[in-house]
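The structure's right below; bear with me while I get my questions together.
As you look at this complex, bear in mind that one protein chain is not there, while each of the others sits in place.
Right, subunit A next:
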Amino acid sequence: MSSLRILVPVKRVLDYTLKPRVNKTQTAIDITGLKQSMNPFDELSIEEAVRLRERKVPVDDILAFSAGPAKSQDVLRTAMAMGADRALHVVEEKEDLEPLGVAKLLAQVVKDEDRNLVILGKQSIDDDAGQTGQMLAGLLGWSQATQASKVEVEGDVVTVTKEVDGGVETVKSKLPMVVTTDLRLNEPRYASLPNIMKAKKKPLVKKALEDYGIDLKKRLKTVKVTEPPVRKGGGKVEDVDGLIGKLKELGAL
């Protein structure tokens, strides 16, 4: 029976409660001075990794990973306060990495660190691409289970219930495997103050993109970023008859 060596990639994104604003030059979202946090789906990934250990599934260690600016260390510390054992940070200040680039980096980390289970969020709430986990599985030739709402590990077999259109589907595979998390998987814990203090002492290794020697040249060019057309409310009606009347007038009924 093989024990789990888990990798959990996390991303620092604009906090989900904030409304994004397009910058004046229409080249990006203006995030300066706004609160950023761990991508909500990545919290579920860390939580699931920690719960596997708490469910007495043998877990060797849980490695949290992030690629991005120096501030990404905040989310790695949060991951460690939630229960990750150590962290790896690939520092990149200039560019936002694309999912394919991140997947290539992760594939190298998986090899360097001898991982056998990678748990990622199903999407990041900034780019909404939903690609990295599947790309990583493809690059490694591993099984994948996306949008997991339940993960069970028995020996070296992982059984995952996935959310699909119209319901759920269950698949199983031997390790190694890539799993991406959906909202229903669990409820992430809050990091307690003692655990936040302890997390400061856990090892966090910093590396540079160059250390990996992977070509991460961007494939996509941003032409422009614009605000979506604004929808204006049409006002209120007094009662149900008014509502039905207005909907008929609008041709919706």
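Throughout what follows, a contact is a pair of C-beta atoms (placed from the backbone, for glycine too) under 8 Å apart; a residue touches a chain by one contact, two chains touch by 3 or more; residues count from 1.
We adopt the following convention: contacts and distances are computed from a predicted model.
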item: Among "NADH-ubiquinone oxidoreductase chain 3", "Probable electron transfer flavoprotein subunit alpha", "Light-independent protochlorophyllide reductase subunit N" or "Cytoplasmic tRNA 2-thiolation protein 1", the UniProt name of the subunit that does not appear here; value: "Probable electron transfer flavoprotein subunit alpha"
item: Which residue of A:Val8, A:Met38, A:Leu100 or A:Ala199 touches the chain not shown here; value: A:Leu100
item: Sole residue of A:Ala70, A:Ala208 or A:Val237 that reaches the chain not shown, by the stated touch rule; value: A:Val237
item: Residue touching the undisplayed chain, where the options are A:Leu4, A:Met135 or A:Val153; value: A:Met135
item: Touch residues of subunit A, complete complex, unshown partner; value: 14, 16, 19-20, 22, 29, 98-100, 103, 122-123, 125-139, 141-147, 149, 159, 162-174, 177, 182-184, 218-228, 231-244, 246-247, 250-253
